[in-house]
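Have a look at the structure that comes next, please.
The complex appears here without one of its protein chains, the remainder shown in place.
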Amino acid sequence: MSTVETELPEPASKIELPAHLGGGGEIPTFDVTLKVRRYDPEFSEESKWEEFTMTMYGTDRVLDALHKVKWEQDGSLSFRRSCAHGVCGSDAMRINGRNRLACKTLLKDLDTSKPITVEPIKGLPVEKDLIVDMEPFFQSFREVMPFLVNRGHEPSKERLQSAEDRERFDDTTKCILCAACTSSCPVFWTDGQYFGPAAIVNAHRFIFDSRDDAGDMRLEILNDKEGVWRCRTTFNCSEACPRGIQVTQAIAEVKQAILSRQI
Amino acid sequence: MPTKPAGTLYRGREGMWSWVGHRITGVVIFIFLLVHVLDTSLVRVSPEAYTAVIGAYKNPIMGLGEAGLVAAIVFHAFNGLRIIAIDFWKKGPKYQRQLLWGVLALWAVTMIPFLIRHLTIVFSNFFGGH
Amino acid sequence: MQVHKYDVVIVGAGGAGMRAAIESGQRARTAVLTKLYPTRSHTGAAQGGMCAALANVEEDNWEWHTFDTVKGGDYLVDQDAAEVMAKEAIDAVIDLEKMGLPFNRTPEGRIDQRRFGGHTRDHGKAPVRRACYAADRTGHMILQTLYQNCVKHNVEFYNEYYVLDLLTVEEEATREDGTIYLQKKTAGVVSYDLATGELHVFQAKSVILATGGAGKVFKTTSNAHTLTGDGMGIAFRKGIPLEDMEFFQFHPTGLAGLGILLSEAARGEGAILRNSEGERFMERYAPTIKDLAPRDIVARSMANEVREGRGCGPNKDYVLLDLTHLEPAHIDAKLPDITEFARTYLGVEPYTEPVPVFPTAHYAMGGVPTNIATEVLQDNDTVIPGLYAAGEVACVSVHGSNRLGTNSLLDINVFGKRAGVAAAEYAKTADFVDLPENPEAATVALLEHVRTSDGGEKVALIRKDLQDTMDANMQVFRTAESIDKVLADIASFEERYSRITVQDKGKRFNLDLLEAVELGFLLELAKVMTVAALHRQESRGGHYREDFPDRDDENFMKHSMAYLDSNVTVESSAESIAGIRLETKPVVVTRYQPMVRKY
């Protein structure tokens, strides 16, 4: 993370570009079928599978396909989305059985010869189609005191922090609260009481921040019976995280921190 | 609440399936253990009773069951070590998948000689008569 | 319908809204209404940095920063506002650090700073390292940190509440010179609960608008699907003017074809632009600071390269951003996310291959006019009591005709904080304004119209057509002809819009319905933008008229102010269009007289 204080040599004014550059030729088009799990309690208590077929392009994502359905075929199809490039965390859903962000899953990376199944994430109450109630998720997040607590005198200037200390918790600062991890966790599915990986990740973010003074309190919170000890290291969370956060590793570090504090 | 059945199975990967395996083997072993203590207790009742019951273990069907049980224990044991490595070894989480392959390899290495020996005994003695 | 009563209601939970909430939440009873969960706001997409003359790594001071801002905005900046921002920048960064923001650090442990386009030392002598950053996710860290602090202070959020109307009352008042006018006053807002489809009226002493940008009027944009300019649209419909709407920033480096942004930080860290001949063409357009010239200049240079046939790719329609001479380790440390975007979305490996890029619609310099106290103006200088605006929705104007990179994250923090404090202070002394009778009537009518209209036109199609024509005719190069074309198109879109059909008839999570409402705002704003662009017969900052390629300080060193006015009936002409009245407002100049803008 530290600054490498080297002036870069000026790059060449002109270079030979390889001939293929930017080429790629025609973008391929292909047909895909989306198989979406629909649910709208206003009209029916049943959820059902519905299929939509359309022609898509090489760089299209599952989100583009969902949009195409919504905009051209069935306007009532409901899902959340905003940024469309994997930074806001709105559109975690279960695509071909796994949690992913629809805006970060390219159609060409999936097997388009079969219908692509799209379902809401598991373990949170479904409200309509792909939309689930995120409140329990955020509730757990709020419970781990996800904010910097500093007891000493407020310094008038910035606090110093070494680049190494900053690096210590870098991984877990990347979280976008998309819930892909928590809703992929088999333990969370069971009764929804487990704090879940996302809350632990966000606690980790502060526990290992050298500027923070409330690590003990967070460890206390996560030492709860619904806390870290419920994790069974199934790694679904780490596989699902669209930000590539080593979630299970973070949980292991929190477990160890609790252990070394208690013993 | 939506009706239940339509959802698909979550497509977890090695980590999830190894946990499923660990959980199932754990329960299987536990149930066997309960039974095993009960049958062993028969030694207190009378040697005859014990020997009669233990005799039941000596037919090939039970022999196979026993082999399965050992397979479960061996998997549970080695995977247990894997879990411990994930928990306490810094690089454990990173190499969890490789560790699982290691567990399966060790499991095979342990099971093959055991099966050869065990099944030979089970079958030879059965067919060979006592 | 339900009615809620709060001292302060903040509309929008992006950077500006939450920064305001942290202040106001500790001083007054505050509710934050947002159409998205707070952490979904587009502030989280910002990458490069937030500038402040901390002078942690190089000599720097806030006056240089002010100068750069004024010059970057091509002198259309209100200099009092720019001074406030540059001065308060330092505290704004320190505040964030204290709240826990994990900035990158220098070897001494201080906040690290990097270069960014248009930021220079000593009035343009050389690039300076002024942007504080956290890898290439500065906005993400800001948004998260602000949300975390809102959680800390128990801010009350109403998530997925779309504000669709601002409640104001008008009273006759007399000016100092004796003229009588209608003074607007703030009474509250009307919002739509996405989950239930119910309307909620919020009565409030002060309202802060912080709804962000309007990038979705364009097709190729770095903005989120949800950035539909609701706040601007709502204000405009209430008779509040919109300032400087012709100035829209096109960011040079969007992923070609997709618009996803690759931060200017890439160039700050040493990446350069090349055309199909492998030439570093910015050496020709801005010999001193080359690739780090302000965005308008770089974007136009790129578009020009493509126009002159030196574009790359099968259709020769983009240029290349070259990072291949940078160390992979350096790229990983400083630009991890954007390199991943290139990999994920274009399949290009930035270590070894240059990345296809083209300008993408990025930032609305214009918006709801405010003074430096963030109070919204109903004309050039009349404040609307109790109404505040901050962030991209507002126009203070610190960005003038072209925003410098990293000045927006700064803007939302400085003016967000000011708005929060001011709104809460105002609420302490003011009384509630009585709600108008049937406060929700207009919203009910709007929704009812959209829901029941049955002409078969598809919202998505109209929106696509609008975005296409805006991209084709209102992008980095504009002419009277191209603008007129857009105006004509918009007229036809409006007619089609009156015949839309919304398929989803339900109440629950009816996003179909809201997309239709949002399209209404987009159409309105596109119209304001084009009319203002037609009116401004000069080239300045983000607004470039090929038919008037020079800056004309004589006639146009003024802000434009667009009002909704049904009395204006002129059909398309250079001056006005039916329903929109254009006026101007003087620029505040304190110490920097306009100079030729050269880099």
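The first chain written gets the first letter, and so on, giving A, B and C; residue counts start at 1 in each chain.
We take it that a contact is a pair of C-beta atoms (placed from the backbone, for glycine too) under 8 Å apart; a residue touches a chain by one contact, two chains touch by 3 or more.
The rule we apply is simple: contacts and distances are computed from a predicted model.
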- prompt: Considering the UniProt annotation of the chain absent from this complex, which name among "Branched-chain amino acid ABC transporter permease", "Succinate dehydrogenase", "Phosphoribosylformylglycinamidine synthase subunit PurQ" or "Multiple sugar transport system ATP-binding protein" applies?
  reply: "Succinate dehydrogenase"
Message: Please identify which residue in A:Thr33, A:Gln73, A:Ser210 or A:Asn223 touches the non-displayed chain.
response: A:Asn223
- prompt: Pick from A:Pro186, A:Gly215 or A:Pro242: which residue touches the chain that isn't shown?
  reply: A:Pro186
Statement: It is residues of chain B that touch the chain not shown, namely 1-2, 4, 7, 9-10, 23, 26-27, 29-30, 33-34, 37-38, 40-41, 43-44, 46-48, 50-51, 54-55, 57-58, 63, 66, 70, 73, 77, 80-81, 83-84, 87-88, 114, 117-118, 121-122, 125, 130
Where the unshown chain meets chain A, residue by residue: 122-127, 133, 135-136, 138-140, 143, 186-187, 189-193, 220, 223-227, 229-230, 255, 258-259, 262
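Just so it is clear, only the chains that are shown with their structure count from here on.
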Field: Distance between chain centroids, defined by C-alpha means - chain B, chain C (Å)
entry: 62
Field: Separation of mean Cα positions, chain B and chain A [Å, integer]
entry: 36
Message: Counting only Cα atoms for the centres, state how far chain A is from chain C in Å.
response: 26
Message: By the touch rule stated above, which residues of chain A touch at least two different other chains?
response: 41
Message: Where in chain C do residues touch two or more of the other chains?
response: none
Message: List the residues on chain A that touch chain C in their complex, please.
response: 1-5, 8-9, 11-17, 21-26, 40-43, 59, 67, 70-72, 74-76, 78-90, 104, 106, 127-129, 131, 134, 138, 141-142, 145-148, 150, 154-155, 157-163, 166, 169-170, 173-177, 206, 209, 211-212
Chain C residues within the chain A interface of the complex: 36-37, 39-42, 44-45, 54, 57, 93-94, 97-100, 102-112, 134-135, 137, 140-141, 144, 148-149, 151-152, 195, 224-226, 257-258, 260, 270, 272, 274, 276-280, 283, 312-314, 318, 320, 322, 325-326, 330, 333, 337, 341, 344-346, 353-354, 356, 458-461, 502-512
- line: As the complex stands, chain B meets chain A at residues 1-3, 6-16, 19, 23, 83, 86-88, 92-94, 96
